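Quick one: the structure is below, questions incoming.
Apart from one protein chain that is not included, each protein chain of the complex appears where it belongs.
Naming follows writing order (A and B), and every chain is counted from residue 1.
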Amino acid sequence: MNDPSTAEAVLFWVLAVVMVAAAAGLLFARKAVHAAMSLVLVMICLAFLYVTQGAPFLGVVQVVVYTGAIMMLFLFVLMLVGVDASDSVVETIKGQRWVGWLAGIGLAVVLIGVLTRATYPAVTGLADANADGNPTGVARIIFGQHVFGLEVVGALLVIAALGALVLTHRTRLKKLIKQPERQALRMKAGTRVTPLPAPGVYARHNAMDVPALDPHGNPIEESVPRVLRIRGQEAGTASYHADTYRRAVTAVADPVDSDPAVLLGTEESGATPPAAAPGETGGPLTDVDLGAASTKTETEP
Amino acid sequence: MSLTHYLVLSGILFSIGAATVLLRRNAIIVFMGVELMLNASNLALVTFSRLHGNLTGQVMAFFVMVVAAAEVVVGLAIIVSIFRTRKSASVDDINLLKS
Partner (left out) sequence: MTVTSLAPLLVAVPLASAAILLLLGRAADRWGHWLGVLASAAAFVVGALLLTDLLGRDAADRVVDVHLFDWITVGRFDLAAGLRIDPLSLTFVLLVTFVGTLIHLYSVAYMAHDAARRRFFAYLNLFIAAMLILVLADSYLLLFVGWEGVGLASYLLIGFWNHRTEYAVAAKKAFVANRVGDIGLLVAMGLLFSQLGSLDFESVTAGVESGAVSTGMLTAIGLMLLLAACGKSAQFPLQSWLGDAMAGPTPVSALIHAATMVTAGVYLIVRSAPVFEGAPTAQLIVTIVGAITLVLGAIIGCAKDDIKKGLAASTMSQIGYMVLAAGLGPIGYAFAIFHLVTHGFFKAGMFLGAGSVMHGMDDTTDMRHFGALRTSMTVTWATFGLGWLAILGVPPFSGFWSKDKIIEAAFVVPEGAAEWRAWVFGIVALVGAGITAFYMSRMFFMTFHGKARWTDSRAQASDERPLRHPHESPWLMTIPMIVLAVGSLGLGFVLQLGGGFTTWLEPVTGHVEHHEPVLSVPVIQIATLLAVAIGLVLAWRQYGALPVPTTAPQGSVLTRAARVDMYQDTVNDAVLVQPGQYLTRSLVYGDRSVVDGAFTGLGKLTVGIGQVLRRLQSGYARQYAATMLFGLVVLAIVVLAPRI
């Protein structure tokens, strides 16, 4: 493996193109997660190149440590931090874009210029060094010449872990509020004492965006998750009022009126036609045992 | 095809990493740019190791990885801690040293 074989050349060219493209993703990706994923791709490709270059040990370490540990850490933090305006690629510092591009391209030109114009010795290859296997060779050097460095690096890792603990440690400034305190607060405030029901409870269908119904058949708006409410993805509360429900039941009972979507008053239609034209349906609107009906619907698959 | 190609690839990746540091505002992506630069240098180390038939280059790359791991731990901890206090992950918002 002194000089790269044709197969290696093919592999290299394929991986090189992929890697540069993925690295460019780091520059242009609008979402941080995409940037992280493209970096993962670069790192995996690098692992291939390491293996090709006679460093299988490093290739494995690359996958395990970088891709498996470090990049996962990145993703965790990304999830923790969440979506942020800083993800935007719009430049805010005047002139920084030009300077950045100029410096980046300049660096590339200089590096490439130096690397291509430099004179290299004949390729020795790692055949001799890897005679006992690459991990063995690497281990000999690490635990031979660089054993002290290894110890120092070990200490460094411990210190880094402690440092991360210290940096992210938060001193509790207020008294910790636990369940009894919460309960006491709730009682004092005189608002809802019980926990909120899950969305969809007693409603016609059991979905996240459907408010639960209280014993009187009124929808409980707060039961829908806050995020959905803010986003406006909540199903209209009015359409889930018990009244609506009763008519829907009668509608189902009367197969003549056969547009369930309209009758059900799903969010797509948004309208409540049954309420608009009660006379047309001609269905009985009174004396329905709500409890029985609801039980009936519940039991009906 | 020669080993120089590997080195040029390493240089290009390094430059892209550097440009990322300069151009992106999200601290985490900036950090990824740094990681890319480290990886690029690792590639160069591995290539030189092959060129000289000496495994020390690989050992150096190994050490770089270890140090990078430590660095990531601390760096991300800093980012998280800053995010907690300033509710932002933008490196441009951390300019308290100005004035």
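We take it that contacts are C-beta pairs under 8 Å (C-beta built on N, C-alpha and C of every residue); 3 or more make two chains touch, one makes a residue touch a chain.
Please read all numbers here as calculations on a predicted model, not as lab measurements.
Enquirer: Which of these touches the unseen chain: B:Ala18, B:Val74 or B:Ala89?
Expert: B:Ala18
Enquirer: From the listed residues B:Leu13, B:Leu43, B:Ala68 or B:Val91, report the one that touches the chain absent from this view.
Expert: Spelled out, the listed residue whose C-beta touches the missing chain is B:Val91.
Enquirer: Pick out which of A:Ala24, A:Leu41, A:Val60 or A:Ala103 touches the chain that's been left out of the picture.
Expert: Final answer for the missing-chain contact: A:Ala103.
Enquirer: What is the set of subunit A residues that contact the non-displayed chain in the whole complex?
Expert: So the residues of subunit A touching the unseen chain are 93, 96, 99-100, 102-104, 106-107, 110, 113-114, 117.
Enquirer: Spell out the interface residues on subunit B facing the chain that's missing from view.
Expert: So the residues of subunit B touching the unseen chain are 18, 21-23, 25, 30, 91-92, 94-99.
Convention: only the chains that are shown with their structure count from here on.
Enquirer: Provide the residue numbers of subunit A that touch subunit B in the complex, in ascending order.
Expert: Against subunit B, subunit A makes touches at 1, 3-4, 6, 8-9, 12, 16, 19-20, 23-24, 26-27, 29, 32, 35-36, 39, 42-43, 46, 49-50, 53-55, 57-58, 61-62, 65-66, 69-70, 73-74, 77-78, 80-81, 84-89, 91-93, 96-97, 99-101, 103-105, 107-108, 111-112, 115-116, 120-121, 123-130, 134, 137-138, 140-142, 145-146, 149, 153, 156-157, 159-161, 163-165, 167-168, 170.
Enquirer: Can you name the residues of subunit B that touch subunit A in the complex?
Expert: 1-20, 22-29, 31-33, 35-36, 39, 42-43, 46-47, 49-56, 58-59, 61-63, 65-74, 76-81, 83-84, 88-92
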